Structure formats: C-alpha cells, structure tokens
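The block underneath contains the structure these notes are about, expressed in structure tokens.
For this depiction, one protein chain was excluded, whereas all remaining protein chains were kept in their positions.
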Amino acid sequence: MESLLQAILSGLFVGSILALLSAGFGLVWGATGTINISHTAFSVAAAYLAYWLTSFGLWGFFSSLIAAPLLAFALGVLTYRSIVRPAAANVGELGLVTLVSTLGIGVALENLLAAIWGPGPRVLSLPISTEAIRVLDVSVPTSTLLAASFAWLGLIVLWFFLYKTYTGKAVRAVWQDPVGAALYGIDRDRVTDVAFGVATATAAVAGVAMALIYAFSPATYIEWLIWAFLIVIVGGVGSPLGTFISGLLVGVISTVVGLWAPFSWLPVILFAFLIGVVLWRPTGLFRI
Amino acid sequence: MAANRAVPYIIPLLGVLAISMPLVISIPEYLLSFLFWFLVYASMATAWTIIGGFAGYVSFGHGAFLAIGAYVSGIAATHLQRIGDFSPTLTLALLMILGGLSASILAAVVGFPFLRLRGPYFTVASLLLVKVSYALVVNTPVLGGGGGLWLPVPRLEISTLRYLVYAGAIFMTALALFVAWKIQYSKFGLGLVAIRSDEDVADGLGVNTFHLKLFALIISAALTGAVGALVAYERGNIYPDVIFDLNISVLTALSALIGGSTHWAGPFIGAGFVRVFDELVSTYIGREVARILFGLMLAITILIRPTGLLGAPKPARKDNREKSSKGNESG
Partner (left out) sequence: MRRVQKETKAANMKLRAENITKTFGGILALTKVSFEVSTGEVIGLVGPNGSGKTTLFNVIAGTYPPSQGRILLDTKDITNSPPWLRARLGISRTYQVPRPLHELSVLENVLVPLCLAKGLPLGMFSESRAEELLSLVGLESKASAPTHHLSLIELKRLELARALALDPKFLLLDEVFSGLSPSEVESAYNLVESVARSGIGVVVVEHNMRLVMRLCKRIVALSFGQKIAEGTPHEVASHPEVIKAYLGEEYA
C-alpha cells in the first residue's frame, strides 16, 4: 500500500513537471496550429545549459533558472517569426509545413548539443540530490521535490500570466479559440509572438526540472515530445486546464503502471496508447 | 521541363556505375563505400517518395520498414545457414525478397489505422511507429535486444562480397527508380497526385483514396525493407540504435524533398547532393555539424521550395481565393 501511495505522490510531482512541459506545446498548437517538434528540444537545451552552469557551483544552477527561460523566450519568438509566420503562406498545408520545419530545427538543435557535449547521457545532480524527505509518510527524493517545486513555480507564473494579465488573457483567448479571438479584434500576430516566447520559456524551465529527475541526452527530446504530445491530446488541444489535469494524470498513471510493468516496457505501452488516442480522437479526449 | 533534362543524365550515370562493377576490386575502399551508401540512400529516398512525395503523406517512420527488413532477413539468414549451403547470390536475393515482404506486411497492418490520419497527424504517427518499434526490439532478447543482432558471416572472399553487395545496391536503385517512374506516369500516379492536391475532392470524384494510399505505402515499404535486408547483409550486424536512428529518416526525406519529391528522379538527385555534402562536411568539419546543417536544410526546403529541384514551383494558393465569390458559404 505504501508503494502505491508513494507512486501516486511521486506521479503527482512528476506530473506537474510534465504539465508544465506540455503547457507550452499545447499553447502553440492551439493558438497557431503548429505542432512544434522543437519544443522539447529547447527543454533539453535548457537542461544542458543548467548542467553546464551548475558545474560552476550551485549559484550557476540558479542562474540557469533565470537565463534559460529568457533565452528560450527570445528563441521562441525567433522561431515564430522565421518559420511559423512565413509558413502561413502555405494555406491548407500549414500543419505539415510547420511540423517538418520545426522537426528540422529540432534535429539541428539536437546535433548542436551533441557536437558540444557528445551523445552520451548526462545527469544533473545537485549536492542535495541524494537525500530524501518524508512527505505524508512517504519517502520522496529531494531532487524530485525540488524539480516539482520549480515546475509549480513555472505553472503559477504561467497561470498568473494567462489569467491575470491583459496580454496573457489575449494569449489564452487565441489558444482556446483562434477564430473567435480574431473576431474580437485581438492582434493575433503580436499575441502569437508572445505566445511562442512564453511557450518556449516554460519548455526551458520544465527542461531544467526534468533534468533533475531523469537522465538526458541530445536525442531525449523526442521522448519528451511524445509525453507532451500525449498529454496535450488527452487533455484537449485548446484547453489550458485540460492540459494541466492531463499532465498530472499521465504522471500518476505512468508511475503507478511502472509498479507492475517492467520499466522498459513503459514506452511501448505508452506509445501504443498514444497511437490509439491519435487514431480515435486527435483533437482531444476531453473537452474542459 | 526539368524532368526531361534529368533523364538523359541518370541513365548513363547508372550505366557508368554498373560498368564500374568489375572495377570494384580495384576501387579504393572508401570510394566504394561512398557509392554503396549513395545508392542505398537513393533507393530509400525514391521508395520514400512514392508515399511521401507522390501522395503527400510525409513519413518519418520508414526506419521501421528498414529495420523489419533487416531483422527478418537477419534471423532468416541464421536459419538458412543451418539448412545448407546456398550460393551467396541466391541467399542475398532470398533475404532481400524476405525483407521486402515483411516490410509490406507491416505496412499493410499499420496502414489501415495510420492512413486515416491526415497531414501532420500521419507524420507524427509515423514518428511514433519508429519509436514503438525501437522500444519493442530493445526489449526482445530473441532479436538481440539492445546489443544488436549478429548475422552469420557469408562464406565469401571479401572482394566477392563487395561485388555482390554493390550489385545488390545497383539493382535496388534501378528497381526503385523504375517503379517510381512507372507509377508517376500511370493512372495510379494520377490518383496519388489527386490525393496530394485535395483528398476530399478526389474522394468526391470517385477515387478510392484509401486503397491508393495503402498500395503506395506497401510498395514504398517493400522497397525499403529489401534495402534493409541488403544493408544488414553488408554490415553483418544490426544495431537498434543505428537502424532506428531518426537521422536516417530525416536524410531520406530530405533527399527526396531537395531533389524533388514529386518526380521519380528527384530523390536520386537529392540523395547525390546530400551524400556529397555529408561526406565533405563530415570529413572536413564534423559529423554533427553536417547534421545541424541538414536539420536547417530540412526546415528551409519545406518552407521555401517544398517541391525541390525537379518539381514545378508551387503557386501560392491564395491566387484562387482572391478571385472567388463575394458570397460566403451559407447553410
């Protein structure tokens, strides 16, 4: 029983990180129709940045938490301006064109990271990582707690932005209903600029958080992408709340399932499930 | 048109390559290897374009077809050896047929669900296919798991082996080019272009789009699977990390896109360009740098010239819309 409780709790923590990772991906997808393959590549890049800065000391780690989102924001806007906006000229094939071109960016980014750090896996470890804290009678690794708290920080900032600021509300409107938002006179172009930047910034924060828990290598971005894809599809492409809940759900399910199924089979089960969902209802299982 | 200009170049080029076969023994190893891999990519890209370019269903999952061809033929090779001594040519031919067959079965199986998806969703599903296959293989000890599968060493002299494998590559390239050429100028090809242009309209015009797409996928997979068997035979081993590498799928698609995915000769030319570029950059600057550039090239090509070198430039679709009715769709 304790292991089940531990799995659920652990799953909630991991799920919050996954939720943050997927939020930006879903935001861009909903607002612009772009399936941004490079989204998680930015996460991995942020992980490497954190890894590198942490080698200088703990202060390096915290500075990466600031530097990574800022850099990512700028790169996100750049991606939008150089790829998504020009791609809009291809009416009718926008989804495919942006998919393939962001794949190209992802591949380029992956190989850039591999060129600098090599293809092998890295782990981001902080001096406190090996300890564990008891929460609710269950033992949770400190790194998980730390990662989850960064994710929560990111989620709260994101929530504040989307629900309490003017620009954020406009972004949310475009996310949930791009056509309707245009009818309301929202300057879709400027908003999308910001949306892309915010999305990529959250990807960066989530990347750093993921790095605290999971080993990563340049090629890992595809796996993280599949998580994000699954979460967004299950939660609904136009739904911020749905994506959040879906992230938590997927996190819990994956850790609970991991109790019984051997870990290496998890990807297979997950991918098979994802293919099933994509076939059945590509726009989302739920409408929240 | 560009197409007619390409044909006179390719046939003699292939001829030259074919004629150079007896010289295989005296060709330096690296050049032979270069030509071999060029032909491998050329045939893969040509096979890819039947579904990716002609039909417009962009797949990044052809690695799965390559892999199944490799693995099935690899396992068959170990069993064949136990049965008896076959001539190497016959063995290779059998293995390639087996590879192609197994890939077509896989294509038929995944085609049914996957081809119901449109555009980006199909592409994502194809990515998933590769990932699932990789996970499956790595978890299956009988396939060698993560460590890879080793094929029995053919009882051949090195030079004969090189000759045989090179002949196989030429054959596959010629076959793929022939198939693509035939399809492009047939009713089947017309139907595929219709699907690519506007699938719903094609449906309304009585085209059984699903059948055509499935057929295209199966043919594309079969050719790719046969190449997989050839590659496995040449290497003598199959490593999951290598054969499921996304970069292979990326380079295949890129070759087709750059050369012109809507023309039978496009991928061949694109593969030539990609291979030369890869060789030059990898040797003088670095492998990763080459791949970075390929990633960027992919993005740029699809944005600026999705029809590649041999395809006609696509007119902006907005032209028709501007002239259309002032009345809007009403219900």
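All chains are identified by letter, namely A and B, in their written order; residue positions are counted from 1 within each chain.
In this section, a residue touches a chain if its C-beta (ideal position, glycine included) is under 8 Å from a C-beta of that chain, and two chains touch if they have at least 3 such contacts.
Remember, predicted model here, so these are calculated numbers, not experimental data.
In the full complex, the chain left out of view touches B.
Across B:L156, B:A174, B:V207 or B:V242, the single residue that touches the chain missing here is B:V207. Contacts to the hidden chain, counted on chain B, fall at residues 185-187, 190-191, 193-194, 196-198, 200-209, 262, 314-315, 317, 319-321, 323-327, 329-331.
Keep in mind that, in the parts below, only the chains that are shown with their structure count from here on.
Against chain A, the residues of chain B that register as touching in their complex are 58, 60, 113-114, 116-117, 119-121, 123-125, 127-129, 131-132, 135-136, 138-139, 246-247, 250, 253, 286, 288-289, 291-300, 302-303, 306, 316-318, 321. Within the complex, the chain A residues that touch chain B are 35, 83, 86-87, 89-93, 95-112, 114-115, 219, 222-223, 226, 229, 264-265, 267-268, 271-272, 274-275, 278-279, 282.
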